[in-house]
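Please read the structure below before turning to the comments.
Of the protein chains in this complex, one is absent; all others appear in place.
Lettered A, B and C in written order, each chain numbered from 1.
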Amino acid sequence: MKVGFMGLGQMGRGMAGRLLDGGHELLVYNRTAAAAAPLQLRGARVAAAPLELLDTEVIISMLADDAAVESMCIAPGLIAGMQAGSLHVNMATVSLHMAKRLTQLHREAGSDYVAAPVFGRPAAAEKGQLDIIAGGAPAALMRCEPLFAAMGKHVFIAGDEPATANIVKIARNYMLAAAVESMGEAFALVRKSGVDVKAFYELVTTTSFSGTSYRNYGKLMVERNFDNASFTLRLGLKDVELALAAGGETQVPLPLAGVIREQHLGALNRGLGDKDWASLADYIAERAGLS
Amino acid sequence: MKVGFMGLGQMGRGMAGRLLDGGHELLVYNRTAAAAAPLQLRGARVAAAPLELLDTEVIISMLADDAAVESMCIAPGLIAGMQAGSLHVNMATVSLHMAKRLTQLHREAGSDYVAAPVFGRPAAAEKGQLDIIAGGAPAALMRCEPLFAAMGKHVFIAGDEPATANIVKIARNYMLAAAVESMGEAFALVRKSGVDVKAFYELVTTTSFSGTSYRNYGKLMVERNFDNASFTLRLGLKDVELALAAGGETQVPLPLAGVIREQHLGALNRGLGDKDWASLADYIAERAGLS
Amino acid sequence: MKVGFMGLGQMGRGMAGRLLDGGHELLVYNRTAAAAAPLQLRGARVAAAPLELLDTEVIISMLADDAAVESMCIAPGLIAGMQAGSLHVNMATVSLHMAKRLTQLHREAGSDYVAAPVFGRPAAAEKGQLDIIAGGAPAALMRCEPLFAAMGKHVFIAGDEPATANIVKIARNYMLAAAVESMGEAFALVRKSGVDVKAFYELVTTTSFSGTSYRNYGKLMVERNFDNASFTLRLGLKDVELALAAGGETQVPLPLAGVIREQHLGALNRGLGDKDWASLADYIAERAGLS
Partner (left out) sequence: MKVGFMGLGQMGRGMAGRLLDGGHELLVYNRTAAAAAPLQLRGARVAAAPLELLDTEVIISMLADDAAVESMCIAPGLIAGMQAGSLHVNMATVSLHMAKRLTQLHREAGSDYVAAPVFGRPAAAEKGQLDIIAGGAPAALMRCEPLFAAMGKHVFIAGDEPATANIVKIARNYMLAAAVESMGEAFALVRKSGVDVKAFYELVTTTSFSGTSYRNYGKLMVERNFDNASFTLRLGLKDVELALAAGGETQVPLPLAGVIREQHLGALNRGLGDKDWASLADYIAERAGLS
């Protein structure tokens, strides 16, 4: 397929590479052109401006946040310029508000829109092992199949409305935030009574908390391995704020979210913003008088 | 071994039965004598008062809460009357405060004390499949081995101080409370945006939240199967309050716990106290304007 | 002075009227022109578009929120078009983020900028009895004096940076939100134990909580007088969200704010959004099982 791809960050690069491997014809765009070079060597063409992507069948975007979508997709007239029947697949994590706005803009343009945020780290993106959450009209989703097959190992259909995929992503990430915070609190509680945290970690992750969320973040907490962050505390905060914004937008009280956000703000003031999300446990421990 | 066993509730009955099966000589006591009858048929002797249990090598107690321990172990002088070298194994979930007080009382009496709260439902107790968290002096723990072997499938040693076992139990249950609340909030969030909750449940429990805590409580939430409660919301509240009390006792801030407790109080006022703990999701959904 | 005035809502109308009374020459603009008619009768000229206001010495804006400022001051090029030395006085409550952005835009345009949000109801605006919180360069503040004298009874200087005035307004409104919520909780607590709420109200407001914040909102709670809202619960929520946004922007944890926001969301689902802010007490009471 002739694919336009916008946003070549850590995730986007891997995903675009998989599309090339899958035999798709790629026209890529990135704000800073250097990121496109390795893909160009592998056969991708490089666009000089977002609007050049209009000359493809499908535009995939993998941009950092709402502001990037605003400035690269909406402001330059990319969406407004899409032809009836053309398709935009937005695989980034955006707010529920932006998700609904994009749906509306595409409706007005007559173009198709699929939201398809992903779970997985850059390494998984490179190997085509992402979990993809997709929302959109069935026909549009069907057109995405070969692309999703190249990039992901599993596709989860959230609903006919694109925004359903975004809310699923947001809600699951919020569960993760609660898991990180509550595990951090539990660790502080047992440590303060003289229990070895590693032993506690083993107990809970070999019994009822055996999922990777607890295993992975708990391990980092036990080892205090926060410097090579694959997901920073600051990004964790962003996810909590997306949940709060979605709750505000749809009038769903999320009592834990408010508390978790404030905890993150305190942690930022202790210099943990660029450390691994698991370092929240250090802030929790510090508040508990543990060093 | 000649064992005194006090507290024949749903859990205690199964545990005492396992001890009989394991060939131990049992003298049982329960506030209401009727509960002892089936064990008597299987060979246990029945004591008329707590103090009769002093005529055994080990006293195991499995009482409902701090108040029951106060009125059945402390007030009648059972602990004060124990001989030097005799052993008390408290397998109930008590507060950190009570755990420390019992340790102190046994120290004064010259008797040994082991705290050994358990994870598992009545069915697991009956089959000797409990997870046992044990805390106490190594020599005392060693004496418990044949008893633990009869009742549990796994023994986790928390530390030399009995109270370490209690705090481990409390902290793990608190993690469970946070899991229930956060999953309930996430369910409300996606439902309000039109996502099928069952599909969301499948997604999260087949990816990063695959532990039984999420699988079991999430399933009950999806099915709204709250009437045959194997663990009631009221008991969940009790666990959160034990965590809060332990946090207060040891000066460990638990920001989520405060919020979770208030959520439970609201749920009680909606008549959910004796429903399954998972019914907290219904209260959360109701607050979100979902019916 | 030759003054441009933009935003003729309940507050703006009264403020503009005071300027006319004070002998100032007024050119007014409002999105819906009808609101301008009464002022026109009193001598104001009416502009057909925002940019016409460039032909004045001072532009005062009193718009509903950030979005209105965006679409009426920024998007049409009003700020960009201001001449060096001209002055914009923004008297609305905007976010800290918008406050800083406006400061920056004016710096780029070479124009002066003063933030001057107000405390007070429409009736006070009409009588020139507002409390004005002003932030900006001393020289710019001095130019505002005759205008402030016409509109307010007291001017509080927050600092040299315009945004200082906004944060003062936001922080004080946040204190109000906490007062409303905590009084609502206290009322529910005593009511549930059979205490007459009116008597409790009298006690606290005649002793240590004698300020108008408690007296006014408490009175409405006691009388359950929520229908003639002079300030709606939805506006209260907006204020809490401004505080949360400011806390996020400056990394200041506001643990109460998160909890208070969620409480408001729940209240919206009970149909209280357009009732008086004091009706939050009804939602709190309902959660407490009181009817």
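What we mean here is this: a residue touches a chain if its C-beta (ideal position, glycine included) is under 8 Å from a C-beta of that chain, and two chains touch if they have at least 3 such contacts.
What you see is a predicted model; the values in this text were computed from it and never measured.
Over the full complex, note down every shown chain the hidden chain is touching.
Counting the whole assembly, the omitted chain is in touch with A, B, C.
Per the definition of touch given earlier, which of C:70, C:126 or C:161 contacts the omitted chain?
Only one listed residue reaches the unshown chain, and that is C:161.
Going by the contact rule already stated, which one of B:10, B:129, B:232 or B:269 would touch the omitted chain in the full complex?
Only one listed residue reaches the unshown chain, and that is B:269.
Using the touch definition from the top, which of C:12, C:128, C:236 or C:253 touches the missing chain?
C:253
For chain C, which residues lie in contact with the unshown chain of the complex?
96, 119, 131, 133, 156-159, 161, 163-164, 167-168, 170-172, 174-176, 178-179, 181-183, 185-190, 192-196, 199-200, 203-204, 207-214, 243, 246-247, 250-260, 262-263, 284, 287-289
Just checking the interface: what residues of chain B touch the absent partner chain?
The list for chain B reads 241, 244, 247-248, 251-255, 257-259, 261-263, 265-266, 268-269.
Residues of chain A in contact with the chain that isn't shown?
Given the touch definition above, chain A has residues 255, 259, 265-266, 268-269, 287-289 touching the missing chain.
As a working rule, only the chains that are shown with their structure count from here on.
Do chain B and chain C face each other with the same patch, meaning over half of the contact numbers show up on both, or with different patches?
The interface of chain B with chain C is built from mostly shared positions.
Please report how many Å separate the Cα centroid of chain A from that of chain B, as a whole number.
Taking the mean C-alpha position of each chain, the two centres sit 38 Å apart.
If you average the CA atoms of chain A and of chain C, how many Å lie between those two points?
36
Note the residues in chain C that touch 2 or more other chains, in rising order.
Expected reply: 255, 259, 265-266, 268-269.
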